[in-house]
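Only one protein chain is missing from this complex, and each of the others stays in its spot.
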Amino acid sequence: MNNKLLVISGIASFIIFIYWATFGSWFITGNAPTFVGVIIVSATIFYYIDGAKSGKEIYLRPIPGLKAIEEAVGRATEMGKSVLFVPGISDMDQVDTVAGINILSHVAEITAKYETDLNVPTCRAIVMESAREACRESYLRAGRPDLYYDDMVHYISDDQFAYAAGVNGIMIREKPAACFYQGKFYAESLLLAETGNSIGAIQIAGTGSASQIPFFVTACDYTLIGEEFFAASAYLSNKPELIGSIKGQDIVKFMVMILMVSVFALDSLRQLGILNFDILVLLGLN
Amino acid sequence: MDYMDIFGVWLSVFLTLSIFSYLYKDNPFYKAAEHLYIGISAGYVAVISFWQQIQPNLFGRLWPRIDANADMGMFKSAWYFVYEILNWVSTLGGWLDRSIFPANGIKGFDGISWIYIIPFMLGIFMLLRLVPRLGWLARWAIAYIVGMAAGLRFYGFLNSDVLMQVKAATVDFSGDWWSIFNGLILLIGTLSGLVYFFFSKEQTGIVGKISKIGIYFLMIKFGASFGFAVMGRISLLIGRFDDLIVSNSPQNYYATLWILSAMIVLLGIWAFFDKPETEELTV
Amino acid sequence: MFLKRQMPAIIAIGVGLFILFGHFINNPNVQGFVNNDATQWFDIIASFAIFLGALNMLKLQVLKVVKKQRNWQYSILAIFGFAFAIFAGFFFRGANYITLTDIHPQNVNKLVEYISTVQEVDDPVLMVKGIQGSLASYEIPKIFISRSSAEAFSVTISGIAKDVTLGVKPWGAHVQIKGSLFSWMFFKIFTPLSSTMFALLAFFVASASYRAFRIRNFEATLLLVAGIILMIGRVPVGELVPWWLVSTLMVFGIGALIAPLIPDKKLLFGIIIGGIVLTSGLGILLDWNLAVNMPAILSLPNISEWIFDYPTAAGSRAIMIGIALGIIATSFRIILGIERPF
Partner (left out) sequence: MDLLKKIFIALGSMDRRFIFLLVGLSVLLPKLYPDLFTLPIKASSHSQRVFDEIDALKEDSKVLVSFEYGPSTKPEIHPSAIALLNHLFSKNIKVYAVALWPDGNFMATEAFSQVADGYGKKYGVDYVNLGYKPGGEAVVKGLASDIRTMYTVDLLGNDIDSIEMMKDVKNLLDLDFIFSLSAGYPGSKEWVQFACDPLGIPMSTGCTSIQVTDIIPYVENDQIKGILSGMPGAAEYEQLVQDALNERGIVVSPGKASINMAAQSMAHVVIVLLIILGNITYYLTRKSGKKGGM
């Protein structure tokens, strides 16, 4: 197993060597730490993806919000009500929206299996198109292409609050039993979550917008907080390489923590006069 | 204050009160305001994105302003002939006045940047979604955007939200013990908060305890952000009441009072007759 | 089949790699593309797509009207709203203005009076100074939506200056000029709707906090305490909270913290009462009522600022790094091509 580690770390250090050698000529100066960061992060995640693909078993702690997805769609089916999925108000140029669409493809697979009515109002036309692609493929995978129709995913408006007003209108008139808010949100998050609460729906939110997490935490039943939201689609797919990337992400997080502690320790020693070099200058982060 | 302004004030008061009526219940006033808002905003965004994005940034780069008698090569004059065709189309054969494609190109950029033909094509590919057989071309445009998002955000977030925060992990020991204590709180809180986000580690034993502390910091952050947000939201409500009070001035013929009382009366009548209608399930 | 399935993946992977490493390549065109053109391309594609979205919305509203589905009457309003915005954006500029050339100096005051009949002038003296500064050619700061109202006004002020010319703002600028039909629509219809929807949050924040801030467990209590302290600390009323109330609450807080450690409820109760008596006594002894010698820890705004500057900042930083790593991992999966939303 560890010869894989040697190969990958060999390639990574070779790339960093070339970068160092041609620094200033091929490569611009000023963002060297970021380049080294990109290479190390990519190598780490790639190593664990590769490891997972060749069968290594990986433990993933349960995320409450994800187990509740199937349960929520089930409840909507029993009550004969629809499922509402809100993919956030940003466009496909935000990774949060891409993650939201990936979660939509899993939810669509469940609604196809349960034959529940799925309603996806979108705030951007490009999100509408890629959400349609995702849903069509999920209904195909679930073996129910007949249940899929294009206008299950429909456009409301590009404006943040016109979109919120439109989605509120859908909620209070069609009273969906399960509401999903997965994507990037701004101030309108509480408008949606409070309306969803007033119609008694199960609400599962997930977002990378740090400022909106408090509202989702207070108003929704389950909330995928920041990184949990980005890991959700890998969890739900349980494809080995995606789960491997979660492990890789954890290791990178561990590295960042080690880096922070060592920066703190070395800097404190410098301040106390024991060491005379400045770690931040060394790392080029000053 | 000509009639357009007064009508505008009455209209904005009516729309404001219609949206507020949503707090009572879903009612005809809110439905009207909501649907008008959806229509107007879809049109507004289409216009703004055309006049501030497609016309200046795309057409402006492909057909910049050239002085009429400049000697253009055979290829360039053919290119500006295409420009005239587009103009002919957009003014329906000259019937409308020349708006989108002013004579001799669009002021703004000095040289033609030919590379902008690619986003022009990708934009057309998106519109081809309307043609069933060619709809798959839109995937190329979406692929470009998703690829761009991955490349930009990978670099952006690694640079500003990870490395910059690592730089801030230092604690300044020169200050008094209180600032050192606070610096340590900051570091411990960040590290324990990060432990909570470990997925592939069982949250038991020492890891479980640290992540418990991390959750406490997260909860304080959520409570504080919520408390802070309450303040912002209240300010916006104050802003709306300001507008309603200002619109109630004599020269606006007391718009707010009149509309408010009319709506309350109408809502009362509507609520009286409304009982059966909401019970029946929508299709 | 290749063009439909594999080609998009190649584009995404290629563009992703090119833009990621483009940040480092020492070539002005590449740097220019990564820093500027990449997002401009996206904005252009998104602007084309907006028409796709508008058409879809229109199709659904028209279908609702044709099929007389529930609430179809309101869809007419949506269609009218869209048509009105397109009319004001593309077909009717409504941005007429008037310029006067070499105004006779003694007519300036009369001109200001005329202007105040069509537009609110909050400081006439200043307007006079402004006109005197540019007598040669002066553009009246009023934009007329209809050409007829502009002509009518130019007739009334015809004696003021040598000649009065009518003009229309260029296409494209009419969208930004305050006074055009489009900006009238923006200020009188679009803004009230969007800012009132935003203001609804004030009510929802209240109902959400009423329902959610409940002492269910220790974490929920932290959420509640931090929320209330921030809510009160950040507004002037926070100044008025007396020190003894803050100290009593603190004693209660400490009491709640140590409660699980002390099984005997009477002893716990005694400790809390003792704490309150001690702090209040100390306060009266050292005369904390005078703001100058009241310890900073007992003033609510200071506590709220501390909570905001340190524990909250730590929590924000943990979430920020977590989100950044989540985005980095997702971007990496896209660049590797193992996660594709299209």
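Residue numbering begins at 1 within each chain, and the chains themselves are lettered A, B and C in the order written.
As a working rule, a contact is a pair of C-beta atoms (placed from the backbone, for glycine too) under 8 Å apart; a residue touches a chain by one contact, two chains touch by 3 or more.
Fair warning: this is a prediction, and the values are worked out from it, not measured in the lab.
Novice: Which chains here touch the chain that is missing from view?
Specialist: So, taking every chain into account, the missing one touches A, B, C.
Novice: Quick one: say which of B:195, B:230 or B:263 touches the chain that got left out.
Specialist: Of these options, the touching residue for the absent chain is B:230.
Novice: I'm checking contacts with the chain that's been left out. Which of C:73, C:146, C:207 or C:248 qualifies?
Specialist: Considering all chains, including the one not shown, the answer is C:207.
Novice: Can you list where chain B touches the absent chain?
Specialist: 23-24, 48, 52-53, 57, 107-109, 156, 159-160, 164-165, 167-168, 186, 221, 224-225, 228-232, 234-239, 241-242, 245
Novice: In the complete complex, which positions of chain C touch the hidden chain?
Specialist: 35-36, 39-40, 43, 123, 126-127, 129-130, 133, 170, 173, 176, 178, 183, 186-187, 191, 194-195, 197-198, 202-203, 205-207, 209-211, 213-215, 224, 227-228, 231-232, 234-237, 239-240, 301, 305, 308-309, 312-313, 316-317, 320
Novice: Since one chain isn't shown, list which residues of chain A touch it in the complete complex.
Specialist: With respect to the unshown chain, the touching residues of chain A are 30, 161, 186-187, 198, 210-211.
In this section, only the chains that are shown with their structure count from here on.
Novice: Let me spell it out: compute each chain's centre from its C-alpha atoms, then which one is farthest from chain B's centre?
Specialist: Between chain B and the rest, the longest centre separation is with A.
Novice: Select, from all pairs of chains, the pair with the highest number of C-beta pairs in contact.
Specialist: Maximum number of inter-chain contact pairs occurs for B-C.
Novice: Which integer distance in Å separates the CA centroid of chain A from that of chain C?
Specialist: It comes to 25 Å between the two C-alpha centres.
Novice: How many angstrom between the C-alpha centroids of chain B and chain A?
Specialist: Whole-Å distance between the two chain centres: 21.
Novice: I'd like to verify one number: the distance from the centre of chain B to the centre of chain C, where each centre is the average of its C-alpha atoms, in whole angstrom.
Specialist: Chain centroid spacing, chain B to chain C, equals 9 Å.
Novice: If you look at chain B, which of its residues touch at least two other chains?
Specialist: 19, 22, 31, 33-34, 37-38, 40-42, 44-45, 49, 126, 129, 139, 141-142, 145-146, 148-150, 152-155, 158, 162, 165, 187, 190-191, 194, 197, 218, 221-223, 225-226, 229, 282 - these are the residues of chain B that touch more than one other chain.
Novice: Give me the residue numbers in chain A that touch at least two other chains, ranges are fine.
Specialist: 31, 34, 38, 41, 91-93, 95, 98, 125-126, 129-130, 133, 155-159, 161-162, 165, 173, 213, 215, 217-218, 225-227, 231, 246, 249, 253, 256
Novice: Okay, in this complex, where on chain A does chain C touch?
Specialist: It is residues 19, 24-28, 31, 34-35, 38, 41-42, 45-46, 49, 91-93, 95-96, 98-99, 101-102, 105, 122, 124-126, 128-130, 133-134, 151, 154-162, 164-165, 173, 187-188, 190-191, 193-194, 197, 208, 210, 213, 215, 217-219, 225-227, 229-231, 233-234, 239, 241-242, 245-246, 248-249, 252-253, 256 of chain A that touch chain C.
Novice: Where on chain A does chain B make contact in their complex?
Specialist: 31, 33-34, 37-38, 41, 58-61, 63, 91-95, 98, 125-126, 129-130, 133, 155-159, 161-162, 165-166, 168-169, 172-174, 211, 213-215, 217-218, 225-228, 231, 246-247, 249-250, 253-254, 256-257, 259-261, 263-264, 267-268, 271-272, 280, 285-286
Novice: What residues of chain C sit close enough to touch chain A in their complex?
Specialist: Answer in residue numbers: 20-21, 23-26, 31, 39, 42, 45-46, 49-54, 56-57, 60, 70-71, 190, 193-194, 197-198, 200-201, 204-205, 207-209, 211-213, 223, 316, 319-323, 325-334, 336, 338-339, 341-342.
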